[in-house]
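Notes follow the structure.
Apart from one protein chain that is not included, each protein chain of the complex appears where it belongs.
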Amino acid sequence: MIGRRHLILAGASLAVLPACSQEKTLAVGVAEARLKELGIELPPASKPVANYVGYRRAGDILYIAGQGPDFKNPAFRGRLGETMSIEQGYAAARSAALNTLAQVRAGAGSLDNVVQCLKLEGFVNSADDFTDQPKVLNGASDLFTEVFGEAGRPARYAVGVNTLPFNVSVEISSIWQIKT
Amino acid sequence: MIGRRHLILAGASLAVLPACSQEKTLAVGVAEARLKELGIELPPASKPVANYVGYRRAGDILYIAGQGPDFKNPAFRGRLGETMSIEQGYAAARSAALNTLAQVRAGAGSLDNVVQCLKLEGFVNSADDFTDQPKVLNGASDLFTEVFGEAGRPARYAVGVNTLPFNVSVEISSIWQIKT
Partner (left out) sequence: MIGRRHLILAGASLAVLPACSQEKTLAVGVAEARLKELGIELPPASKPVANYVGYRRAGDILYIAGQGPDFKNPAFRGRLGETMSIEQGYAAARSAALNTLAQVRAGAGSLDNVVQCLKLEGFVNSADDFTDQPKVLNGASDLFTEVFGEAGRPARYAVGVNTLPFNVSVEISSIWQIKT
């Protein structure tokens, strides 16, 4: 049985889970069960929209292609500071993170093979005066920490850009260490 | 002899080559011959325009610096959705990919030492309402798949930015696995 007390749940917006952020145990190898416990069902790994692949692996390092939020949901398209609120951007980032996990599962065989999320690269479709990209990107790293505990908290950058493919509000790319 | 049938040629815009995208053989170790077959001559690896190097290697991983298209060609400068068409952007991305391959050859000794293209990071100089960055970036990944087959199809992200150095229309960076 996977006890919640074995998870590290640091960071913001984790109110859905009991606080135990002082514990330093990594939650490696229990992510699939954790996902089920959270009631999250991943979408199928999305087909690339152009000439690239969803992931590439070299040794124990897995490179995930840029993932946007669910393309079919118009609520995830638009520019932060113009047509999107921070809350809407956060939801879009969470959707992009779900698409990312689908690629990670495909590339690693199972989320239980994830050792850690090494790097999260986040691009936020932003009006010139919008400067809250970190709050938007938390939608992605919050999901990763819910699923993987402390191992899901990546080194990360968040930047603004003036436009993104298909006018999505967020695009994320990531690098993971996995068991081989 | 290098038979075309040993190459994977998946993806869009590969009309110059016979279709055989169902074959799963990797075309590792024949890239230099393939380049010759395609009639492509690489430019010399360009000198960095500031304080950095063209590539860095750690073990079997090769990091290539950001490459723009041929600086001397004014047709490769400008903003997509304003002064550049998708076709012109595609040509600029292909030119940036040629400059990238020149760096890869310098860093790996020969293109025949390439195992796979792990990651392609693409920045497209874009008007605020331009959202076809993936089509532009295909100019780079199409070249990589022509030369390396399936091994040249990277995990990739494509984003828009409001401006790039020297007003080039595309800048790409990439990570490769090579034989050591």
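We call the chains A and B, going by the order they appear; numbering starts again at 1 in every chain.
The rule is simple: a residue touches a chain if its C-beta (ideal position, glycine included) is under 8 Å from a C-beta of that chain, and two chains touch if they have at least 3 such contacts.
Keep in mind it's a predicted model, so treat the numbers as computed, not measured.
**Student:** Given the full complex, what residues of chain A touch the hidden partner chain?
**Tutor:** On the side of chain A, residues 10-13, 60-61, 115-121, 126-135, 137-138, 141-142, 145, 153-162, 175, 177 touch the unshown chain.
**Student:** Can you name the residues of chain B that touch the chain not displayed here?
**Tutor:** 48-56, 58-59, 63-66, 121, 123, 161-167, 171, 173
The definition used in the following text is that only the chains that are shown with their structure count from here on.
**Student:** Between chain A and chain B, what distance separates the C-alpha centroids? Give it in angstrom.
**Tutor:** That pair's centroid distance is 27 Å.
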